[in-house]
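The block that comes next holds chain A.
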Amino acid sequence: MADEVVEGLKTKFGDAIKDVYEKSRRRTYITVDPARLPDIAEYCYKDLGCRLQICTGMHLEHGFEILYHFAMDRADRIINLRVILDLEKPSIESIARRVPAAEWIEREMWELLGIEFRNHPDMRHLLLTDDWLEGNYPLRRDWKDWRGGEHDTSE
Partner candidate 1 sequence: MSIVQGIGYLLIGFLAAAIIGMFAHWFDRKITAKVQWRVGPPFFQPLYDLVKLLAKEVIVPEGASRFLFLSAPLFGLAAVSVVSALLIRTVIFPQQTFIGDLIVVIYLLTIPSQAVILGAFASANPLASLGGSREMKLILSYELPFVLAILVPVIKAGDTIRLGAILEHQATHGAVIASISGVIAFVISLICMQAKLAKVPFDVPEAETEIMGGAYIEYSGAALGLFKLTQWMMMFVVPFFLMMLFIGAVNWRQSWLNIVWAGIIYIGILLFMTLVRNTNPRLRIDQIMKFFWAKITPIAVVAVILAFLGL
Partner candidate 2 sequence: MSLKIKALTKSIWVFHLAASPCNNCDIEILDLLTPRFDVERFGIQLVGSVRHADAILVTGSMNRKARERLKRVIAQAAKPCFVIAIGNCACSMEMFGKSYNQMECLDNVAEVDAYIAGCPPKPEAMIQGVVALIQAQLAALKKK
């Protein structure tokens, strides 16, 4: 079953698949085009029967990278879908309406990294307080500590 999955993805989505890196027998990193990601994620979730484990976001020098970790339990395999987003205005279509498990993790990625998820059903703070200063994303590389300064409205 090793290459069946990748071959299936390539035939279905063609040039949306940019790169395939097989790290080990159980882990495959597939870099995809951000515009087609929601369709590919839905395909993995519904047709391949994968389970969304978690998503991870990182602020790198060349852009914001999001990894979607899909687990194929019966094949003992994890497929990581990687997207690289624009550094100035990171924005991607939310997959929360198609893969319900992604709802909370996208909220967390938005509030900590500032990645905009379009059409998310319920975008609000998850871990930070509701009176957190807008536009201030703690896990970015250039975060400025605003606490105790002029914008701090808590007592």
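As a convention for this text, a contact is a pair of C-beta atoms (placed from the backbone, for glycine too) under 8 Å apart; a residue touches a chain by one contact, two chains touch by 3 or more; residues count from 1.
The candidates came about this way: all candidates are chains of the complex that A comes from, given by their letters.
Computed from a predicted model, the values in this text were never measured in an experiment.
Applying the touch definition to chain A and the options 1 or 2 in this complex singles out candidate 2. Across the interface of their complex, candidate 2 is touched by residues 127-129, 138, 143, 145, 147, 154 of chain A.
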